[in-house]
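All protein chains but one are shown in place.
Presenting chain A:
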Amino acid sequence: MTGKELLLRALADRGVQTIFGYTGGAIMPVFDQMDKLGHFRFIMSRHEQGAAFMAQGLSRASLSTANPQVGVCMATSGPGAMNLVTGIADAYMDSVPMVAITGQVATGVIATDAFQESDVVGVMMPISKQTYMPLFVDEIEQTVHEAFYVATTGRGGPVVLDIPKDVQNVQVDKDYHFDTAAFRPALPGFYYHPTPAREPLQKAVELINRSERPVIFCGHGVINSNAGQLLQQFAEKVNIPVAFTLHGLSALPLDHPLSLGMMGMHGTVEANRAIMEADLLISFGMRFDDRVTGKLSEYAQNADVIHVEIDPSEIGKNVQPTVAINADVYRTLHVLVSDPMLAGKPRRRWRQRIAEAREVMAADLRREIDKGVGDDGALLMKTIIDRLSKLTGGRDLIVSDVGQHQMMAARFYNYQTPNSWFASGGAGTMGCSLPMAIGVKLARPDERVWSINGDGGFQMNMQELGTIMEQGTDLKIMILNNGYLGMVRQWQTLFFDGRYAGTPMQSPDFGQVASAYSIPYRKVTELAEVEPAIQEAIDHQGAIMLEFVCDPSEVILPMIPAGGGFNDMIIKRPKAKKEKS
């Protein structure tokens, strides 16, 4: 057998069914073999970045299904590999397991600046969990297995395999033998602690029982370990409210009576105020990043912190915990829920305090959503998301791009389905939504998938409409077109005296773009058309694109400015300065 055959055999052994990618000189042998084999479903992206996000979508969406998949993307050397970089860095930030395979120039010419040679390992090293460059054909299979092991063990992440072209073609020795079932990676230093230690757990229970003003944090780790239901049980048992990180959303229903909604920069008043006043934070699977904490010196000053996290290097990185539990979230919750010492308390004053916080913006938001349009009559994003939520019962899968529309989708869609919210969080990569949604749809073909985009981000990867057309992917594509890079514009409104440098944006006629790809299209300018258009998309079989003409001056509030604390929270839009349009 040759290197390429061993590679594909190992991928098949690992349960890979779909490969996203784009060919080129240094990866051609593998593509050729893949085609001959006919075992894999190959999905050609229109740009390698698209393939990386598709692979992410598959990994993210399938982890809660009976058939969890590790997304695999392939690209050629040099420019092909470099086009994967953004998608890999994004997966690394968001702990998404994935395997990227790149062709490399032949070993004989490596380091001669050969045609399409880039130092892929050198570039990928700081943005991936691990990189490999097998130089001998008999290393390939074991490398692939180790790569999958590393990508999926403990905190997930992307792994890169850079395989020189000649190694793909070389015949392995006749007596080569690889025993997949018996394979164990030889990584003496790579271990993780899935099981919580008893002592800190006991201490945690004591703190929980004693607390008067506790808040539970639901982070990405809850989704990644499929622990949403357990978290809900736990919260109900101890009667403690739950705040979500961006990636913790959809772990349990967002309208659960104990839910405080999202925390952090664009989090709800109730979540952020509860955190500020809390005497105990019980955090599951999250890393206290700056969008969550704001100014660290002012963050939750009177609170003890219980930090449950699979990655020990996250514990104590930004916030020093009172009790550190380095373990898998699911296993910890499993033990915690059934702890006989764990007790619920009414905590009436705390509930009262939170109920008050819920009212701070509620009426304003309700009024805005009901009004549905801005001063100049253009649609409000929050209203569109609210209507989408109502018409779909909050049960659909939402794949958002990055910007104001993302925060609107995080805040105003009423998530009911576990693991139904997908977005780029740590990296905040514009353009992720369309390709990621393709991967999500593949993983969950029986669910409806919405790709929600801004006019800016959509144009970063809209070439993937070609993939959607070719694959016949049934995606509901929304463009919330406010004619601006809206999120940056919002900062300009709030912090740059309304000077809109580099944010007004001209877009193509999206109707013509859609029709070029034979995708039906509706443009919505009136409030009354919003629901019928969404309903049409729901009823339509296959891809459809809806463009909503949105009010550029809409802002997403509340907002805690970068580096600020809870007391800097902006809850009212400042009187509009003269806005040039």
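Basically, a residue touches a chain if its C-beta (ideal position, glycine included) is under 8 Å from a C-beta of that chain, and two chains touch if they have at least 3 such contacts; residues count from 1.
Please note the rule applied: contacts and distances are computed from a predicted model.
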item: Protein name, per the UniProt record, of whichever chain is missing from view ("Cytochrome c oxidase subunit 1", "Acetolactate synthase small subunit", "Putative spermidine/putrescine transport system permease protein" or "Molybdopterin-dependent oxidoreductase"); value: "Acetolactate synthase small subunit"
item: Touch criterion as defined above, residue of A:P126, A:P340 or A:G502 at the omitted chain; value: A:P126
item: Sole residue of A:P312, A:G466 or A:G498 that reaches the chain not shown, by the stated touch rule; value: A:P312
item: Full-complex contact with the absent chain, from A:A61, A:A81, A:V96 or A:V150; value: A:V150
item: Residue numbers in chain A that touch the chain omitted from display; value: 121-122, 125-126, 129-131, 133, 150, 187-190, 311-313, 315-317, 320
